[in-house]
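Shown here: the complex without one of its protein chains, the others still in place.
Moving on, here comes subunit A:
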């Protein structure tokens, strides 16, 4: 019932880069070999006239203006608040939220900012830490202040998992679990029947403290997915964990000390949980310390947001909250001097990778789950994305895009227009025998009433009544010439028997007044006024019987079969 090609929706996805408009060939900051994950994510999406900014990240690699996205790209004149309907932050990593105070307080944005409760709680800690390093340590001027962070966080609206939030009358957003860090979410942005899903960073393999990303089969028009590991299929995490634990355990048993530098918040918790459970299981006594500061503050929130963690932690927190570490303590500088002599430092450096991004298989799995019409890859290296793009197009037969920074992609959509049907009409049509056969289309007669952008399909009688119109009968008549020298009655009989033999499903009747009816179609025969050898058949049918009527005339035009005389 949908009419096609009515509206074209522009989905523009853009990555505002720094000042210059002539962007470098590889616009995305590649992820370094050491697993550094530093790229500023900022995507602008317009869905059916609504503008949404997804993430507002900063770049760790720069110390000048280039660390923040160029917001002047969004709109040249006019305020950002007027142009953007909302801002959505997927998770608390700085490359996804680092530019937020700058954007809202210094550039100026007063609209709503959406994020999940854990992100809302942990984000300001990270921002404050970032500010301290930039201002206090590096002595930068013209940076956002603590007050700005506070003001910025006041504009935040919390979104819970699977909660649908109405931003305004038309725009709604919904969060799904992403499993990248605590509180990481994927967002569905929906305007009318058009929708976009933005994944942020996500992880399809569960780890020690988080579950796997999950989305329902929401069939969005566009899926914007990260593609950090576009060309990697990872090994089972169990080997990595086992190796890690073994190395730590061996060192501790030898009497050594283990220093684990963990860059990302979230990964630190992962390793804490891993070590803590291992210590618990193996009854080990050696103390584990973690550097105070960020991790400790964030840990507090990890204890609170148990519902966002994985099955094991959720199930056991009644007995004991797994984040209430027994063996892991905050590190005090005084400890370093405590046990034993520290004259000689023999150090071995070992390399382990614990990443929480989806690998190529995971990305494909998510696309399979959501079944989008189009896929857009962001957050990855161009060359690798090229490979994944090709794979996605090949396996799912959907269009895949990978815009460069500052590039806009416009997607046409075929929106479906809902039409209401009156129950009476539907029931009447179904009463004519409804078999659950989805393949065969069925013809349904009714009247489409369009009234104040509201479509309804009603029976013609009701339509007449509603609109106060009188019913007009439309009849088609057609004359068919037949060469038949016999009498009219005989011709009629022949027509009757011919039709009777062909139209077995229909009611063919021979009326006493010398006419033939097929259902409600009337056929009469008369001799031609000039040529008595030709008979004229008069076929008449109503508009409703158009299909049958035209079929009948074409049948009669072919002539009658030779009578077996």
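Criterion: a residue touches a chain if its C-beta (ideal position, glycine included) is under 8 Å from a C-beta of that chain, and two chains touch if they have at least 3 such contacts; residues count from 1.
Note that contacts and distances are computed from a predicted model.
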Query: Looking only at the UniProt record of the hidden chain, which name from "AP complex subunit beta", "S-formylglutathione hydrolase", "Cytochrome b-c1 complex subunit 7" or "Integrator complex subunit 4" is the right one?
result: "Integrator complex subunit 4"
Message: Out of A:82, A:395 or A:546, which residue would touch the omitted chain in the full complex?
response: A:395
- line: Among the options A:238, A:254, A:451 or A:558, the absent chain makes contact with A:238
- line: Out of A:137, A:154 or A:281, only one touches the absent chain, namely A:281
Query: Which of A:214, A:289 or A:331 sits in contact with the chain that's absent?
result: A:214
Message: Tell me which stretches of subunit A touch the chain missing from the display.
response: 205-206, 208, 211-212, 214-217, 231-243, 245-247, 249, 277, 280-283, 310-312, 348, 350-351, 360-361, 364-365, 368-369, 384, 387, 390-391, 395, 430, 433-438
